[in-house]
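Of the protein chains in this complex, all but one are displayed in their positions.
By written order: A, B and C. Residues from 1 in each chain.
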């Protein structure tokens, strides 16, 4: 039975973790994800979980300990943001290459330079090529639902890769909103027991992790790892199917909002998608054929599926809440646009960098984007890579 | 979303404006509303002006941005009137509710730009009389519910009592005072005659 | 139980031959001695920081380790082991594991004194039930003999080369064992290879079978980096302890105890003379540098004697 509640995105993640009752949770505080280990350590203190909570001295150690724990056969989870994720960067690669299904709550926050504690996606986008599955969440509800599903996805035998579940710092992490929780037992039954084939603590059968790998074998290891990411797409969809049976809520690789007859669309992730949906509704009332695609799964990247969903459009705005500093647009833009290369008739695709360091994205901001892409008559090189809401 | 009500809170760090916004979200949730309660974050410490927000609606809320054109503004500390543009974007048909004990005339002179309704509530006095301490956020919560009519007095008080029972489980003696502060403020909040 | 070399050597080896450490390397001797201190019936999980030891003992698809082993990076052996030990506690608590496991982490001085310092300090302070062993060869040997904070003063390394304006490393070495003892962990000790290995064996045994965090600082000579004839390993170790350059001691619950006091304290030259990295010190014009080194050794030795309640 669904439990109707209201809570912040951080609390919803903490509750998902409590219901999952992981074996080990190493974490280090960083705004805005700090509340997650705080809530969780209270669950430990109150005996609500049997988890070994390791209050490590840095995020690098949090991810290192997570790797050690998961390799030892323990279901392991953690949370971080921004500089914390950046400090983990080296170890994110190790977690993925060791094929360890760790789950991580990433509460998105801008990277320092200069320091800023508010939301943007420069942290998780920076980690997009580390070999982690990345799932993005519009609301506290999605963060909660995605987290529970992430455990199953990561641990699936065809996948065995770590997964991070992202949500926007403060915007959803600290906003109290309505949510429907599953019963503890439903979550426990859904995630099941973690029973890895191999672990460091398998008494009859020692294993060794993390060899020095020469050129003779390294590439084969990478190819095998890449295959797991390819297979993850199907697993994500099948886990979503199962999750629907428990929760009644539907998830895919991305969400299509009023796209059937749309001519202009925005591709966007996380909380701003909700704001943009309000703009879509308002513009639809004015008779404008606009729609929206919210990418839920960025890794693995749903290339063919996105191209199919976007092919009938006249123009598309791809929204990046992070700078790639490629001088040619943000990371989501580069990948979405490349996804469309094989289409015989290509829509115009432009990029907007928006919302950096907590710059607010409003219904009016979204409307401005739809207005502007309606005016696109073919692409002109110097105007593809745009900034939204920057003074100048 | 015609039934959407948007509220902006102004307070100083440590005064409980954020908590008040969360409590209001709580109360509205309890009577079956869709809610948002969120602070605007920065590295502000005790005493710095802070802003918090509420959206309350009968329908699912999808927008995730700050509130620029609120229906109601609540000012938890009247010294903010000269420090912050508290009526910025405030809808004319809405209202501003101010915790103050200073004369109406003086308040109005500080709000010249705004020609909508102004309500006053001496939350400090109410809090001190009911709770023995200055916790202005509780009376201001009563005042904003009364003025906005986002829920009936009965629904609100019922829901708050539940919420206080939960929040103050370890010190039930303060529940009575908090409930009194809510009731008194709902009775005492007054429109400012212009 | 009294130490008996014969009995100890009868135990099955837990590190296999076929690893690719240099001929005469001290590190595998340290590892063998550590692992011999495990009761044969106890399982172990080993963590290693990136190091000569790691890349040479675990070159895919060959591992020299008979116990479960994990390497993740250079700077995080302490944290990685924290996770493994945490998993063990959780799995035992949940009834998923019955066997007894012991946890031993190895790092070189680079992975311990320097890049891995924070991770190690965190793991020790949290008092995980593990032993961290530093095989200290006094420089970053894996990358080609660059100085570390464990490198002795005036040593010639590839980043503190001797030249017309330089006599090698400027700074004295960090006292890591004392720093670890300052974490107030149940057991910290310093040792090296002596005779029948009794000192190291007994310390290894105490470290492994003391509940909580334990740290062992083991001088493990590197013939390549120190530039000596590889067969002379035991001679060098003996000189290190007899000159009191490398004192052997233990700190048990905060109490300092000297393990070895030479009958006759030898001059520091006895340790320096056979090593190419100190060759420049024996030029007549550098006599004062050796004198200065002797003073530093004496100062530290006397300080240690005081801590251990020994007569100075």
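The rule is simple: a contact is a pair of C-beta atoms (placed from the backbone, for glycine too) under 8 Å apart; a residue touches a chain by one contact, two chains touch by 3 or more.
Operating definition for what follows: contacts and distances are computed from a predicted model.
Trainee: Please identify the absent chain by the protein name in its UniProt record; candidates are "Molybdopterin synthase catalytic subunit", "Dihydroxyacetone kinase subunit DhaL", "Part of AAA domain-containing protein" or "Pyruvate ferredoxin/flavodoxin oxidoreductase, delta subunit".
Mentor: Record says "Pyruvate ferredoxin/flavodoxin oxidoreductase, delta subunit".
Trainee: Tell me the shown chains the invisible chain touches, ordered by label.
Mentor: When the entire complex is considered, the left-out chain reaches A, C.
Trainee: Out of A:210, A:274, A:329 or A:355, which residue would touch the omitted chain in the full complex?
Mentor: A:210
Trainee: Going by the contact rule already stated, which one of C:74, C:117 or C:193 would touch the omitted chain in the full complex?
Mentor: From the options C:74, C:117 or C:193, the contact with the absent chain belongs to C:193.
Trainee: What residue numbers in subunit A mark contact with the hidden partner chain?
Mentor: These residues of subunit A touch the chain that is not shown: 97-100, 160, 198, 205-211, 213, 216-217, 219-221, 223-225, 227-228.
Trainee: Provide the residue numbers of subunit C that touch the chain removed from this figure.
Mentor: Contact residues on subunit C toward the absent chain are 5-10, 13, 15-29, 32-33, 36, 57-69, 193, 195-197, 223, 230-235.
What we mean here is this: only the chains that are shown with their structure count from here on.
Trainee: Which of line, ring, star, complete and other names the graph you get from chains that touch?
Mentor: It is a line, because the chains touch in a row without closing up.
Trainee: Between subunit A and subunit C, what is the separation of their C-alpha centroids in Å?
Mentor: Inter-chain centre distance comes to 43 Å.
Trainee: Which whole number of Å gives the spacing of the CA centres of subunit B and subunit C?
Mentor: 64
Trainee: Which residues belonging to subunit A are in contact with no fewer than two other chains?
Mentor: If we look for residues of subunit A contacting two or more partner chains, we find none.
Trainee: Going through subunit B residue by residue, note those that touch at least 2 other chains and give them in order.
Mentor: Touching at least two other chains: none.
Trainee: Help me check something: in the complex, which residues belonging to subunit A touch subunit B?
Mentor: 6, 32, 117-118, 138, 168, 170-172, 174-178, 271-272, 274-275, 277-278, 358, 360-363, 365
Trainee: What residues of subunit C sit close enough to touch subunit A in their complex?
Mentor: Touch list, subunit C to subunit A: 43, 45, 47, 54-56, 58-61, 63, 65-73, 75-76, 78-84, 86-91, 93-94, 96-97, 99, 101, 118-119, 121-122, 125-126.
Trainee: Quick one: which bits of subunit B touch subunit A in the complex? Just the residue numbers, please.
Mentor: That would be residues 22, 25-26, 29, 34-39, 41-43, 60-66, 68 of subunit B.
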